[in-house]
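Only a single protein chain was left out; the remaining protein chains are all shown in position.
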Amino acid sequence: MYDSSLHEECGVFGIYDKTGIDVPSTVYYALYALQHRGQESCGIAINDDNRITCQKGMGLVSDNFNESTLAAMKGNIAIGHVRYAAEDNASKENCLPLVINHLKGTLTIAMNGQIANAKQLRYKLECEGSIFHSSRDAEVVAHLIVKERLTAKSIEEAVLKAVSQLEGSYCFVIMSPRKLIAVRDPMGFRPLCIGSIKKDTIVFSSESCALTAIGAKLERDVKPGEMVVVSQDSMFSDESRSTEKSALCIFEHVYFARPDSVIDGQSVYKARLAAGAFLAKSHPVEADIIIGVPDSGVTAAIGYARESGIPYGEGFIKNRYIGRTFIQPKQSMREKSVSIKLGVIHANVENKRVVMVDDSIVRGTTSKNIIKALKTAGAKEVHVRISSPQFLFPCYFGTDVPDSSQLASCRFSVEELAKEIGADSLGFLTLDEVSHIALDSKLNFCTGCFTGKYPVEINKE
Amino acid sequence: MYDSSLHEECGVFGIYDKTGIDVPSTVYYALYALQHRGQESCGIAINDDNRITCQKGMGLVSDNFNESTLAAMKGNIAIGHVRYAAEDNASKENCLPLVINHLKGTLTIAMNGQIANAKQLRYKLECEGSIFHSSRDAEVVAHLIVKERLTAKSIEEAVLKAVSQLEGSYCFVIMSPRKLIAVRDPMGFRPLCIGSIKKDTIVFSSESCALTAIGAKLERDVKPGEMVVVSQDSMFSDESRSTEKSALCIFEHVYFARPDSVIDGQSVYKARLAAGAFLAKSHPVEADIIIGVPDSGVTAAIGYARESGIPYGEGFIKNRYIGRTFIQPKQSMREKSVSIKLGVIHANVENKRVVMVDDSIVRGTTSKNIIKALKTAGAKEVHVRISSPQFLFPCYFGTDVPDSSQLASCRFSVEELAKEIGADSLGFLTLDEVSHIALDSKLNFCTGCFTGKYPVEINKE
Amino acid sequence: MYDSSLHEECGVFGIYDKTGIDVPSTVYYALYALQHRGQESCGIAINDDNRITCQKGMGLVSDNFNESTLAAMKGNIAIGHVRYAAEDNASKENCLPLVINHLKGTLTIAMNGQIANAKQLRYKLECEGSIFHSSRDAEVVAHLIVKERLTAKSIEEAVLKAVSQLEGSYCFVIMSPRKLIAVRDPMGFRPLCIGSIKKDTIVFSSESCALTAIGAKLERDVKPGEMVVVSQDSMFSDESRSTEKSALCIFEHVYFARPDSVIDGQSVYKARLAAGAFLAKSHPVEADIIIGVPDSGVTAAIGYARESGIPYGEGFIKNRYIGRTFIQPKQSMREKSVSIKLGVIHANVENKRVVMVDDSIVRGTTSKNIIKALKTAGAKEVHVRISSPQFLFPCYFGTDVPDSSQLASCRFSVEELAKEIGADSLGFLTLDEVSHIALDSKLNFCTGCFTGKYPVEINKE
Partner (left out) sequence: MYDSSLHEECGVFGIYDKTGIDVPSTVYYALYALQHRGQESCGIAINDDNRITCQKGMGLVSDNFNESTLAAMKGNIAIGHVRYAAEDNASKENCLPLVINHLKGTLTIAMNGQIANAKQLRYKLECEGSIFHSSRDAEVVAHLIVKERLTAKSIEEAVLKAVSQLEGSYCFVIMSPRKLIAVRDPMGFRPLCIGSIKKDTIVFSSESCALTAIGAKLERDVKPGEMVVVSQDSMFSDESRSTEKSALCIFEHVYFARPDSVIDGQSVYKARLAAGAFLAKSHPVEADIIIGVPDSGVTAAIGYARESGIPYGEGFIKNRYIGRTFIQPKQSMREKSVSIKLGVIHANVENKRVVMVDDSIVRGTTSKNIIKALKTAGAKEVHVRISSPQFLFPCYFGTDVPDSSQLASCRFSVEELAKEIGADSLGFLTLDEVSHIALDSKLNFCTGCFTGKYPVEINKE
């Protein structure tokens, strides 16, 4: 799925370096490694003995930071953020980290996830006279923490009391004047891991690929419901909110995460490979070549190829330069939009029976255009294999899976959908299969978007 | 080779649309498709009834063009350019297209290549009192054309007389008040092809992938030594400078071009696949997995895997967000530089005997760091296979292959080099093999950097 | 005083145009006319049927607004702001207008002034769990209004209850979903006037010069303690907080306001002229020419010249291009700093006995440098006349008059100070005189910085 409506919301990073060396550049390189999780805006906040500098703005890390902005940052605690933003809140006010002042000093928050009861919490806060500068869930949480802080004995106690009011998916990295705190929701919807650099530096990151990039060692994942608090002298963990249950978003493995990340014990790469293998077993077809839709379809395609014995080949060249400022083609060129973004490698598809592996189908329009491009390039047959089950229900936990009226799988049977998108055959992963692609995972998975059975109760108003 | 000193210099594009519809956006999308040929600067010049508008600047197409800049451009002839620039001429003055005024009006030039006798020609021009605003070869050529234009009957005659004085590699797309002219050097060092959109529009492009992107049909390649002139009423070709000889840069197939391009009849993708297959035959090794160094090593790796029967797997995730503004890590993090740019997929290399296919070795430092990263990730053995012969001589035709003192293959035997970079074995393509990777090519290849035998005489001063 | 530490904090503007024509450009031109009141940042917020667009940023109106930003603004209620910012809060977060969301919708606030009890109010709010994004007083007021709005029957009732808690100087222009509200503090420290354009448009402005600029008619001033509320159907006034007392800052006449403004019935120009005339009467001296330090000293100099009969002449050319980005000269050129900012007109001072009229002396350093420049240019004598009394006490109401330790007049007698700054004589306006320079004023004046007797009680902590 090269350009669909399915999007991760954010990537977060935090660092507590007791020596204070190279903190800004470490966050900078870590955000480069997390950039795939959000390209709309980014930011770094750094704490120099409780004097906070925050640099953030629309666009990529490369658009917002240069040698002089980095040079201007000093301190030994810092948090960073990359964000994907839905159209309606893509404004400067909504950039993170959020820096606010309160009775006990300054509080800085970076967040990944979606608070299911944010609207209700916000309404309650507004009824008490709270004001909001943005439409971000993080601002709601900041209010809750600050309110709790009035009576709590410590910032970590306040954080704990605040997040206990939250429903939904969240990972927070929070910076107080003297502490760095990481929190993961009790279901563990979104990934968050802990790393170390030598003995003096602790880091938190949405994905382990950022640890590798900066030369940090992956210590472990923050557990669902866990809060980890780092200060100058100590690091301790609170697991009072942890339960037996867990529900990591399966799309972290299928689509969002970088394949070189390991999430809760499971290699993302291996999960994709396994998904492809399952597809080959359940939906075999005579074909000449297996191709994947970049980026996430590629690994699953290799898995399909290995299992089936049919050769793997590159089907498309993805244009790497298309970003936030890309001007969408006008009507007259609309059809060619796919060709601008994905160049078909004719040599691999001409006169061939092609199996095309993709990670998902949302509305179906994109698939239709890609298949058309393959057929125009001479593919004799195009068999589509999707490395996840059918989307049948909306997501309330931070992906953009839309409501049923827009989901192709709600409108068509598999056979109808194949016809609709122009595929010669179409196969999805089953629910049972998807739950087996990540056998190394210490966590169970959320399958709400496939089954409508959500791991936490949803107040659908 | 993910970040070496080997660089293509440029991509060029030209369009003559008799109807004048959508010309600016067509160039815009074409440059997106050619962006891999140069990311330092870019520009578009458009001719609205001999009123030229030129928009150019440092950075990517996405940095320099937006809806309003495109909206401000009108006209029916246009040329575009993307450029890689060596450190020493990465300035605004050197951005192309070059727009100059002379006795007969305005002349606009975009160029790909390197004029071997530029220094001598420039000196001769300076001795006649010419002044230069930039250090670009294109400015030398502009002077020559304008001088010839004084006595020539037409712009095309002037262009022909001017380029006859040039030695080296070049493709020009030139815009005069009423004509669009494409020229390729007699050896055909750099690619240039002709396409059409419906019947009213002719386009020229460095690579055919840009034609596909904009929905144009690939008509044919501009022949070595050919000049093609498009005007409102006609299109004609001059082949007076063509010979039997040709010498397309083999690195267009090995490294520079996009694999979905077809150059002089040869699919780039197939050439890379063939290179990998040759390597498998000549340099077999017992291994568990074949990986490629992105981007160009990947296809050769697939070719190796197919031929050898050993499974192909993705070895690295390349960070797609590292661009012109990326801050190189300081000494303390220098070693980790590779990890920031290439994330190793542990699942594919841990405890495995790995064959790593790359396109070339220049200085050897990059290979050394990559191999180290693989071993750190647990690879038991790393066997390096290079999909081209050893670099032994400098290039004078537009790539940055440096002089012998910096070339690893001049300093070490293959065995020594393997040791130097930490490879368990190392194999290069032979000269004979490389000449057989592109059997569909209508052109022969330049092998100067392997043999020191250049297709044209080099004045080495 | 060409570049002293004495600064006005802001200028505000509001417009309710029932027809909605040209609202953004009207605010734009009005802010140009108010730019002298603040050059650090500016902003415009506009209400299009309760959809607020806000554009703000560091720098001048000309730095932040262009045709396309203005074109993007639509609506029929708008407020604008220009701001001077002390070094320590010159950041983007502190730009106004402030736009916040609360239970009853969106609230937008622009403010001029300084809340004397802001710290206490903020502390009280923080103790209730409020969070702050900026260090602006306006954010404190937003909190108060929103809290009151929970129980108040209307936004105007909430505003009234909120401002009743404030001490200090303030003018607010506030925009609610359907209303435009202007409030002036009970002492009327800062100016605020009402204008109209035809019958359908009401405007509020810090100074009447902005009304003239946009072709509006000056209706009257907002009275001290008055709140004026404009809605689609009506305009009404609340004077419940008005008293007999008033205390307009005299420095609005002496220094801050534009001389073509009329404040509370008094022409600023005439007040300056009168101040100069008083100086001539009380501090006569034999001299050849009267010059003024631009900009505000010039009019007083003309007044002195007329009263004394000694010719007026221009003493300095002020460099009009020195703004926010000006790089202060390094040590080696520090002394010349005055010459860069003020060019002495030799023809007027060489071999002459000069009376130099300035509006005030804060630290004395600037005066010293200017006098030195005049003497270097050949002035035989320099007699300094100051068109206000001596600064002896700090200001708590929105000017930057610093505390006594930094005030030259606290450290030196008049004679000593004359010597210190190199003047041949020095004369200040008396307290009695300054109270008579603005006889047309409907308001009395604050003289706190001269007498230490402030019109409202000051909690000095």
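Assorted remarks:
Order of writing sets the chain letters: A, B and C. Residues in each chain are counted from 1.
The rule we apply is simple: contacts are C-beta pairs under 8 Å (C-beta built on N, C-alpha and C of every residue); 3 or more make two chains touch, one makes a residue touch a chain.
Just so it is clear, the structure is predicted and the values come from calculations on it, not from any experiment.
With respect to the full assembly, the chain omitted from this view is in touch with B, C.
The missing chain, though absent from the display, is touched by one residue of C:Ser205, C:Asn348 or C:Gln390; that residue is C:Asn348. Touching the missing chain, out of C:Leu96, C:Val262, C:Ile386 or C:Val434, is residue C:Val262. The hidden chain makes contact, of the residues C:Gln35, C:Gln406 or C:Ser425, with C:Gln35.
When you scan B:Val146, B:Leu160, B:Cys249 or B:Ile317 for touch with the missing chain, the hit is B:Val146.
Contacts to the hidden chain, counted on chain C, fall at residues 21-22, 25, 28-29, 32-33, 35-36, 39, 60-63, 65-67, 70, 209, 212-215, 258-260, 262, 267, 269-270, 273, 298-299, 302, 306, 311-314, 316-317, 319-327, 329-330, 332-333, 335-336, 339-340, 343-348.
Residues of chain B that touch the chain left out of view are 99-103, 107, 123, 126-133, 135, 142-143, 146-147, 149-150.
The rule is short, and it goes like this: only the chains that are shown with their structure count from here on.
In terms of inter-chain touching, the protein chains here are arranged end to end in an open line.
Counting the residue numbers that touch the partner chain, chain A and chain C have more than half of them in common.
Averaged C-alpha coordinates give centres for chain B and chain C that are 61 Å from one another. Chain geometry summary: the mean Cα position of chain A and that of chain C are 49 Å apart.
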